[in-house]
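For this depiction, one protein chain was excluded, whereas all remaining protein chains were kept in their positions.
First chain written, first letter: the chains are A and B, and each begins at residue 1.
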Amino acid sequence: MPRPERKLITFSIDGREVEAPANMMLVDAAKFGDVEIPVFCYEPKLGAPVGACRMCLVDIEGIPKLQTGCSTPVKDGMVVHTQTRRVKDAQQSVVEFLLINHPLDCPVCDKGGECPLQDVSFGWGGGMTRFVEPKRHFKKPLELSPLIAIDRERCILCYRCVRFSQELSEDYQLVLHERSAATFVGTFDGHPYVAPFSGNILELCPVGALTSMPYRFRARPWDIENAGSVCTLCPAQCNVAFTVRDDRVLRVLARENEEVDDGWLCDKGRFAYQSIHAEERVVAPMVREDGVLREVTWERALEAAKAALGGAQGRIAGLAGGETTNEEGFLLQRLVRDVHGSPHVDSGAGLDRSGLLALGDPGLQATVADLEFAHTVLVLGTEPVDDAPILDLRLRKGVRRNRVKLAVATSRPSSLDPNATLAVRYAPGAEAAFVTALSAAFYGGAVDEPAQAAGADAGAVHELATLLRTSGGDQPGDVVVLYGQRVLAEGEAVTAPLLKLAGALGLSGRPGAGLLGVPTATNGRGLREAGVLPDAGPGLTAVPSAGHGATGIAEATAAGELSVLYLLHTDPLRDEPQRAVWERALEAATHVIAHAGFLTETIREHATVVFPAESYAEKEGTLVHPDGRLQRLRPAIGRPAGVRAAWQVLDELARSAGAEHGVHTVHSATQQLFAAVAFYAGLSVDAIGAKGVRWWEDDARAAAWPQESGLRAAISDLVAKTPLSRTPDYEEAPTPSGLGAADGATNGALRLGTYQSIWAAAEVEASPALKFLHPHQRVELSPADAARLGIEHGEHVTVGSAGATVEAVAHLRNESPAGSAFLQSGIPEDAANVLQGPLVEIRKATPK
Amino acid sequence: MDWTPEDDQLVVVRGPKPGGAGGAYRIFGETLRGLKTTFARAVEGHHTIAYPEEKVPVYPRWRGRHRLHRFEDTGLEKCVGCSLCAAACPADCIRVVAAENTPEHRVSAGERYASVYEINLSRCIFCGYCEVACPFDAITMGNDYELSDYHRSDLIFTKEMLLAEPLERSPIRAEGE
Partner (left out) sequence: MSSAILFKDIDEPGLGTLAVYQRRGGYGDVLRKGLSMPREALVNELVESGLRGRGGAGFSMGKKASFMPKGGMDKYLVCNADESEPGTFKDRELMTKSPHMLIEGMILAAYAAGATKSFIYIRGEYAQQADILDAAVAEAYADGLLGENILGFDFSLELVVHRGAGAYICGEETGLLDSLEGKRGNPRLKPPFPANQGLYQGPTLINNVETLMTIPHILGMGAAKYAEIGVENSTGTKLISVSGHVKRPGNYEIELGMSAREIIYGLCGGIEGDHEVKLWFPGGSSSPVLTSDDLDLGYDFDSLAKAGSMLGSGAIIVVDDQTSVVEVCLKLAKFYRHESCGKCTPCREGTQWTVKMLERMKSGTATPMDLDIMASVQEQITGHCLCVLGDAMAMPVGSMIAKFRPEFEEYIEAARERAERELVASLDAGLVGSAT
């Protein structure tokens, strides 16, 4: 639903005339008159107020009883008193009631010093107690989960955590047990509260009942400093505040930015900071000598890198990973492309320049906040909770509060299905056919054929089209299409129908509607715009000769055409979809220069020069959010001795090759980037500030988006109401022979789909608190397929294709579509990228 | 418009001119007047004491080196590592790092204890705010004032040093002394 209009009204509070938006809750409206009304249970982020704590009682003229300020919308002409004897008495009595069972152990409580109960008791309490009876007792402290400690004696039963679990993250795990004074918070069956967003209840708790296990007793509020930055662990790029003590990050808090994260954080973002101070982190440069990586001085490491790059005669390739900042990416592409004259540089965009230009067109962009206020949101081929977790909360909020109609079209069953008005499935890898079918449904083209090729139900495709078409009543309303980057794997075969769809829905130039692509890499969008692409330079300008993309680089290296690989914050064996060819490439490369924080398998086995990478709390630079918002990374702590910034290294290498670019600080790199990218013109780090700037919202910058001759026309052509003539070829793949038919155990093939869990990240593995969540390979099957294959839930199986196999545990899901099997990628062992689809065979693992 | 200076005119007051009888008095008379005080004190005897052999007794509420305390019955430390002393300290010379008690390793009576408790006595201004802030009477100001050392780093007192009985105790002034 579109954003509600706000109009101002005037009301009187404590004798002052105050203007506030109509229907705002009194507690918030009072702030316009500099009046603070104390609250515990009220938290606007949690939705409708519950009025449970009774702390916010105020006197409204004309109403005999005191009213809760948190649930009373302000009306024109309302006369409110918060300073009368009656209100004061009520406030004091509520504080007295709250404190009769609250232990006064503030000195040992982690919340002490940043505790709303302390503040409210001090500000509005009576200052003394008349309660002499014994207090309520519970066993304490208990682990609510390995991440959260619960102290039920301190709980004031404000309902915030329970409401978060029930109404925000909708994991429905936290409930209240018992009743009256014996009420306590817990999970229904006593299992640990493990959920992707569980950590948010730590920030919600207004007392010290819920405290963080990793932060337990680490510091008091006056020992610490908060440093605002951005989390780089996934493309959602939530704004965070690092809690720093003694130059160590001890905690991560959400830094509310309505346009990005809405004030929430996922548990990965909240707890993976521990990887910054992990023992296994690389903190000194290394060079391979006699087959072994040894720590060396910076001079030697730089010498080794210079020699490798200088001796390659341009046969080098650069690859940037997701955590690379815009500046680092910009310097990398300049080093590889301009200094060493090699066009082979990529950041895994997976799409050619014209496709990126078409989908990235400023007129087609939707924002994160649009997800909440659109009429309809189509989630296409992405699982938000895994790919950009915080968007999952935003989508749920939209559906629950603003009645956004949610349509989910994915191959793997989505956790958003229960919230969706319509959920459509297609076969994994059949995105092109599916989008074609959907687009055809709009233009009256042939739907059945591509739908069948996509393994989707043609009726469901029509239904989806109808839903999108009628979302705003008779005509298409504001529609946001949230698509994952893996949808675009087939290039033009997907982008063309997707653009047609956008045209049919009138997304172009429509505020509140558009496309929102979730890249696989954190800074995927920024790296593209900074020119870390084989066929485009900074600002997506055309380059004279296009180089190889990531997979092409691997093939060329394996074939001996390229000899030096420059890996900037990336681990191709883990991040790239085709592991086998990358293994060959890394073997064949004469030199592999890597910037890495951890000695992963790739680095340990293949790197010849390793530069220690900064962690995201140490880095400075800019990132681009998937919706085009430039955000600043600011250093919260100093780098460990022995670590240098990547931009310094890249510039040093460029300078040693004779290129003097004048990069003396990271800001000079930023300025050069902004100068080189036409549509960043006029931006500065100050303008980006704490909350970021969406570059395309400025008309002049949006107009600077490169227009390939004829592309605009091509888009208009696509939008024209002609049925799509071309359906992508979708041939049945040959029967796989991975397991060998001879042994008689082969049970038939399934289509392989992959997904990357939120917990599949090196930072999670390196964080002691999160280790327990680190995923192991499992294959998701439908019960029907499992029954056919004779596999039971939890059984160890071998999944194979074309000679390669991975070990996995069978995981039966009722929602899983028959004929497909889903494996995880991004994990260090037995990852899905070992296999080459599209079909795999599954059989029981041979007992060891 | 003309301006006539009135009461706010400056009057320059000059000092006495050198020389003459007035000058002679100022040289000798005033000096002798000062020396009178000196000689009057000289007959009182000496006021210095032979420190360190002899020490000045301090008042019982003299704020000297801090001390941390244990419970006499259980031997557990009173300090729970709440860091309130550090918050109260105007010189920012206290550093507390807390840790959690476990049943196997119990240091204090509460849930947490101070695993690190350091006072940088070269910075301390002996204001006693830490003592006031402490909710458990775990830290008090002792009477010792002999705190000199050869290295600055030696003036960072650790928890063990603060818990231990001081080696040399300053004499305390008896009542009425």
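Here is the rule we go by: a contact is a pair of C-beta atoms (placed from the backbone, for glycine too) under 8 Å apart; a residue touches a chain by one contact, two chains touch by 3 or more.
The structure displayed is predicted, hence computed values, not measured ones.
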item	value
Partners of the unshown chain among those that are drawn	A
Contacting the left-out chain in the complete assembly, out of A:14, A:96 or A:561	A:96
Given A:8, A:104 or A:181, the one touching the chain that is not displayed	A:181
Candidate in contact with the missing chain, chosen from A:13, A:156 or A:797	A:156
Contact set of chain A toward the excluded chain (per top definition)	49-55, 57, 65-66, 68, 71, 89-90, 93-94, 96-98, 100-101, 130-131, 133, 136, 156-157, 159, 175-176, 178-183
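Rule of thumb we're sticking to: only the chains that are shown with their structure count from here on.
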item	value
Intercentroid distance (Cα basis), chain B paired with chain A, Å	55
Chain A residues touching chain B - in the complex, by the definition given at the top	105-108, 112-113, 141, 216-220, 222-223
Chain B to chain A touching residues, read off their complex	80-84, 86-87, 96, 98-100, 110-112, 135-136
